[in-house]
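Below: one structure, written as structure tokens.
With one protein chain removed, the remaining protein chains of the complex are shown where they sit.
So that you can tell them apart, the chains are marked A, B and C in the order they are listed, and the count of residues begins at 1 in each.
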Amino acid sequence: MSTTPRKIAFIGLGIMGSPMAANLVKAGHTVTGYNRSRPAIDKLVAAGGKGAGSVAEAVADAEVVITMVPADPQVEEVILGEGGVLENVQPGTLVIDMSSITPQTSIKVATAAKEKGVRTLDAPVSGGEAGAIEAVLSIMVGGAADDFADAKPVLDAMGTTVIHVGPTGAGQTVKAANQLIVAVNIQVVAEAVVFLENAGVDLPAALDVLAGGLAGSTVLNRKKANMVNREFAPGFRIDLHHKDMGIVTAAARAVEAPLPIGSLAAQLVASARANGDGPLDHSALLRGVERLAGREVN
Amino acid sequence: MSTTPRKIAFIGLGIMGSPMAANLVKAGHTVTGYNRSRPAIDKLVAAGGKGAGSVAEAVADAEVVITMVPADPQVEEVILGEGGVLENVQPGTLVIDMSSITPQTSIKVATAAKEKGVRTLDAPVSGGEAGAIEAVLSIMVGGAADDFADAKPVLDAMGTTVIHVGPTGAGQTVKAANQLIVAVNIQVVAEAVVFLENAGVDLPAALDVLAGGLAGSTVLNRKKANMVNREFAPGFRIDLHHKDMGIVTAAARAVEAPLPIGSLAAQLVASARANGDGPLDHSALLRGVERLAGREVN
Amino acid sequence: MSTTPRKIAFIGLGIMGSPMAANLVKAGHTVTGYNRSRPAIDKLVAAGGKGAGSVAEAVADAEVVITMVPADPQVEEVILGEGGVLENVQPGTLVIDMSSITPQTSIKVATAAKEKGVRTLDAPVSGGEAGAIEAVLSIMVGGAADDFADAKPVLDAMGTTVIHVGPTGAGQTVKAANQLIVAVNIQVVAEAVVFLENAGVDLPAALDVLAGGLAGSTVLNRKKANMVNREFAPGFRIDLHHKDMGIVTAAARAVEAPLPIGSLAAQLVASARANGDGPLDHSALLRGVERLAGREVN
Partner (left out) sequence: MSTTPRKIAFIGLGIMGSPMAANLVKAGHTVTGYNRSRPAIDKLVAAGGKGAGSVAEAVADAEVVITMVPADPQVEEVILGEGGVLENVQPGTLVIDMSSITPQTSIKVATAAKEKGVRTLDAPVSGGEAGAIEAVLSIMVGGAADDFADAKPVLDAMGTTVIHVGPTGAGQTVKAANQLIVAVNIQVVAEAVVFLENAGVDLPAALDVLAGGLAGSTVLNRKKANMVNREFAPGFRIDLHHKDMGIVTAAARAVEAPLPIGSLAAQLVASARANGDGPLDHSALLRGVERLAGREVN
């Protein structure tokens, strides 16, 4: 890929951010990384990037700033807070927040940035750690069309599906919708599994037929084995999905969109977590259905 | 396909049964059809089959009897009733009921048949009219392994995925699970659509991203356009899905399988029907979400 | 109470039927009882009634027949079956079925009875064993106004609130609505209890305030102590409430009435039963909420 090399600051070198930043280096960009803990920075340096001792240092002469942090408070702190991105970048800089947060916070950040002449995009991802490492993430981008066009070559280094879905916040909205659908699709497969087992059906055979018809889904394909074998090593943790269900229910409420099924799914995800299943893969929603069915689960 | 030609009676030549029987003729079988209304029989005769004036006549010297009728009462009438299949077939005949009914009725039929030395399979299908015409149905079969082996070459003439999923009733159970998953997958996509629209997102772009990730599903692929364009010509009618949700909720209750999400979906399907959407494609569950959102729907 | 003494046959002398029949004796009626097991008949005889060896014998010269049996199949057997009520009563007899069953079965019974010139009422009760013993039941009656007027003095011997609520089946419909409301009222109090406890609130004080305001209910008054003390001796068993939730969800489906909350409550009642709580009082729905909250329940 022969894209113009850019000076990129990357804030947040966690499980996702670390391989994403490395892929930017591979694509020829100059990447200066900052992370709260030092080892993550060293890893980026080893991969050919640069390290910074603070957000301020990382963004000092960046053309593009990417943030990839856990949740709304960290986004606010890193971008809007004291010593944060907005205090330290030049007007015209493009700030791409790739964290999964509420659309409301994305809008808040964009508004504050605009006052300083700083451009923003919200660009959350799906595809997990594997997708980040292999640079095959789906990236859903909200913001101005011009800014999206500017960011596209940079984002292409991290994902294969990079789509502009609307104005500021739209990326987060689509990510929220993604998590909504995934949770519900898992939950209904889990309900089907317990139903099929209680009825004495050959489960693997049944799931194969189901996967081949209108009931088929990526969830069914990817999580079928987890459910059949009760193997719930993550994958994507219920703890994180619980956070995301909080985002989608709040965001839907804010725009007066009804989620009769979705809000019930959010309760069941929360219940899974309350039962100690937070660290497991989200396919472990099956365990919640089993509990409702009176089965021993352990 | 060089399978042994069989003498097959086919009872119920409706939208599904008619092309299924025609495909059996094409595969080289001798097919004698019976239907309540005459034109359907004439159509089979035109396709190379034979017509019968009664169930008794149709099954008189059949080796295999296939029934494809609307619901439980018709299955009971046609197989168990006066002048029905059991009264008129020889011991050893294989009766394959391909209707979508409750597992309980399949078991009742099988029990009555066994007393007369008649073998049965429940073998409901998915794939709709198009799948029936093109002989690419999924067929989920419950019953004895021997009987499945005997039926397999016959069923292969009508479908591409023909799978033995367990004992008597298991075919119906899997079909019920299929309809459960489909209804919920449609419903959650509908909730997502209204959420995305209310939030001002570019819907087609968003659905494309969603379809490409873990939220992807056959429902999303096939029904996306229906939802974006509000085009709800069936397809599979809500009226029929309502019948099926009745089957799955009853069957799950009978085996003590919890359906927290599924039972709510059943209510929403019923509500769609109560609002006059029964004749529309099941993707019209979107209209119910729009009503909950306070939109004019017409 | 000076009502005309009647010749009454009472079929079904269980936990409810036994004290109800005894109260009819006390009111001056001639009561001939029949029950499958003998000791219940002996008890009625000891209370001043008569015993019969069969349904036929019990109803032979009865003016009024009362049936009080567990569920739909028993009602059909006792009234419509061989050797049952309809085969053995005179035209003009009034048959009052006080069992809790589906409105559909009440209509089926009434239709069959009418063909023989026999009059029927459906008259299910609420108030439990205590209400039966103290003759303070609520009795909701469906059927013709004339027949209600005829039955009223008889029913008054067993209850304090005896109300004609509509045509055949209406009594059962109201009973079903009663059970629907009760289940949901218990469930929401249970959700509130876990919420209050998790939040560190003084539960008894809180429930006292709640009972005094718009959140107040008979459920809260009567079941508060059960919940605070986790004392779940019945009372009204979850097993029976599960049966009743089956009736109300089926009956609502039949008349196209949506039960979004009600159908979810039915699932939670079923889940309680699947978890072994069937023999407990229905206030034990609290245990299901506790399980969802990840608490040890035992």
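Annotations for the structure displayed:
The rule we apply is simple: contacts are C-beta pairs under 8 Å (C-beta built on N, C-alpha and C of every residue); 3 or more make two chains touch, one makes a residue touch a chain.
Everything quoted here is computed from the prediction, not taken from an experiment.
Of the listed positions C:Val45, C:Ala60 or C:Ala206, the one in contact with the omitted chain in the full complex is C:Ala206. If you put the hidden chain back, the residue from C:Gly28, C:Pro70, C:Pro153 or C:Gly166 that touches it is C:Gly166. If you put the hidden chain back, the residue from A:Ala251, A:Ala270 or A:Ala293 that touches it is A:Ala270.
The missing chain, though absent from the display, is touched by one residue of C:Ala60, C:Ile133 or C:Leu196; that residue is C:Leu196.
Summarising the interface, subunit A meets the missing chain with residues 246, 249, 253, 256, 258-260, 263-264, 266-268, 270-271, 273-274. By the touch criterion stated above, the residues of subunit B touching the omitted chain are 260, 264, 267, 271, 274-276, 291-294.
Where subunit C meets the missing chain, the touching residues are 103, 126-127, 138, 140, 142, 161, 163-167, 169-170, 173-174, 176-178, 180-182, 184-185, 187-189, 191-192, 194-196, 198-202, 205-206, 208-210, 212-220, 222, 248, 251-252, 255-262, 264-265, 268, 289, 292-294.
Here, only the chains that are shown with their structure count from here on.
Taken as a graph of touching chains, this assembly is fully connected, with contact between every pair of chains. Averaging Cα coordinates per chain and for the whole protein, the chain whose average falls nearest the overall one is B. As for how the two copies subunit B and subunit C face one another, over half of their interface residue numbers coincide. One simple way to say how far apart two chains are is to compare their mean CA positions; for subunit A and subunit C this gives 53 Å.
Chain centres here are Cα averages; for subunit B and subunit C they lie 39 Å apart.
Among all residues of subunit A, those that touch two or more other chains are 260, 264, 292-294.
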